[in-house]
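Every protein chain of the complex appears in place save one, which is left out.
Labels run A and B following the written order; every chain starts at residue 1.
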Amino acid sequence: MIKSIIKYIKEVLGGLKSLLKGMRVTGYYISHPKEIITQQYPENKDTLKMFDRFRGEVILLHDENNEHRCTGCTACEVACPNGSIEIISERVLNPETGKKKKEIDKFIYHLSMCTMCNLCIESCPTDAIKMGRNFEHAVFDRSLLTSVLNRPGSKLAPGVED
Amino acid sequence: MSTEVVNEIKEQEYFINMGPQHPSTHGVLRLLLSLDGEIIKNVEPHLGYIHRSIEKMCEKDTYKMIVHLTDRMDYLSCHMNNEAVCLAVEKGIELEVSDRVKVIRTIMSELTRLSSHQLWWGVMGMDLGAITSFLYGFRDREMIIDIFEETCGARLTMNYNVPGGVMFDIPNNFQKRVKEFIIYFKKKLPEYDDLLSNNVIFKARTEGVGILSKEDAISYGVTGPSGRASGFSCDIRKQHPYSAYDRVDFKEILYSEGDCFARYKARIDEMWESMFIIEQLIDNIPEGSARETTRAVIKLPKGEFYQKVETARGEFGVYIISDGKKSPYRLKFRSPGFSTLNALNTMAKGSKIADLVAIMSTIDLVIPDIDR
Partner (left out) sequence: MKFDIYDFSVLTKSIHESLNSMMGETAVMISEMVIVGIIFLTLFAVLGLILVYVERKICAFFQQRLGPMRVGFWGTAQTLADLIKLLLKEPLITKNADKFLFNLAPFVLIIASFMAMAAIPFAKGLHAFDIDIGVFYITAISSIGVVGVLLAGWASNNKYSLIGAMRSGAQIISYELSVGLSLLTIIVLTGSLQFSEIIESQREGWWIFRGHIPALIAFIIFLIASTAETNRGPFDLAEAESELTAGFHTEYSGMKFAFFFLAEFINMFIVAAIGATVFLGGWMPLHFGALESFNAIMDFIPPIFWFFGKTAFIIFLMMWFKWTFPRLRIDQLLTLEWKYLLPINLINILVMAFFVLMGWYF
């Protein structure tokens, strides 16, 4: 009888102690506002830098002369698991040599289907494409997610094909 | 009322649809409960709400593409899923990866396991009504996710493994950051105990609830921490070591109770073990290439290849039947969650609705893993 009463009291006190321990943990955080970890997103835009390897979107690199390195070999199109890349190329006559040469007309990229798997970047023999670090992709219309990556008037950088 | 009517009412079962949209099914799982007051008489899981036919998709994809699909199954142990496919493919083309790759893969796997268990801990608290733990779990997970982001560019669907190695070599400050994390998390993990493990209410909610016997665990194929909490020794890392697990020293966590609390403790202890494994490896990552060159389109020889790994939820297997082409003839995944879910009825019968929630969170289901 006495034993069970002692056990009962121990149970109650032990229980209370464990509850207080839990309250100590939360109490610590409320009394240390410095520990707050959330960030205010649009306000911290200037300081928010994604890591170099961050995979946000596929971009086609252009240099200052509006030249890119894509030869239109479609290796990336083949490597893509879900058909996010479409290369439309055409044969243009080169006035200097007089030969017909393949050149990309449109490098179409469907962001809505892309899984950011990096396989296209890996497969590109000329390192023409890269993963961009932009992550703010929200738009109001789905069609806006499809874009042509080669800029108007851009052409293949010389020396890439050699 | 006439006796007939009374009897008819007695015979009618009280059905409740838990899900497909329900806060504690953690995804689109539908459970059909038949109740007697608050007591559960039967649980019937209904699947198919998030089926994406990943296995079928794999049959048209090349082996390199298959890897990134496995991210979408058990997204909390995506690295291990990737690894399983890569190991199976490497087996097929008889490629031996360098030691460096093996060690990196092991460290990343353990980090993934830690992050998965942290999230599970947070969600477990939330399911039992202690919402604060959810935020604390995410807080600690954030550090690992940041390491992942720096290493492979993605936070959740990492796609870091490729057949032949890893996609990128580790960044320069990888070791420093991982060590910082280990120091930090060793301080935070005891907090988990204070907040939940030792709490009387928590103990009362989990101890003796949802018992799964060892025999049942084996016959249902419940693996991972849930199986080991029932005394079923099933750690693939110990029994069929892959990557660098043969060169590290760690304990296989075994409990014999098989109740919710044992499953909970098994995971908490696994977090300590994971940190222990990482500590052994982090300082001696051997030099070597981080990626062997493979053919642009990998073709597996005719035959069958199987590889299993230990994910955060248990045994994950990849079974490839190849007919020598660039995509598999048939590919089958053995996902841990599917087997564990089958044991739910055995565990939950006779307990209360609130217990079902506790059971559901201690078996740690990820629905896309069950419903591929």
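Basically, a residue touches a chain if its C-beta (ideal position, glycine included) is under 8 Å from a C-beta of that chain, and two chains touch if they have at least 3 such contacts.
This one's a predicted model, so the numbers in the text were calculated from it and none came from an experiment.
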| item | value |
| --- | --- |
| Given B:Tyr63, B:Tyr136, B:Tyr160 or B:Phe174, the one touching the chain that is not displayed | B:Tyr136 |
| Options B:Ile201, B:Ile268 or B:Ile321, residue touching the unrepresented chain | B:Ile201 |
| Touching residues on chain A - with respect to the absent chain | 12, 19, 22-23, 25-27, 29-30, 33, 35-38, 40 |
| Where the missing chain touches chain B, by residue | 14, 16, 22-24, 38, 125-132, 134-136, 139, 195-196, 199, 201-202, 204-205, 352-357 |
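Criterion: only the chains that are shown with their structure count from here on.
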| item | value |
| --- | --- |
| Centroid spacing, where centroids are CA-atom means, of chain A and chain B in whole angstrom | 25 |
| In the complex with chain A, residue positions of chain B that touch it | 61, 64-65, 68-69, 132, 139, 142, 149-154, 157, 159, 162, 167-168, 171, 191, 194-196, 198-201, 296 |
| List of chain A residues in touch with chain B within their complex | 14-15, 18-19, 21-22, 24-26, 37, 50-51, 53-55, 75, 79, 81, 115-119, 122-123, 131 |
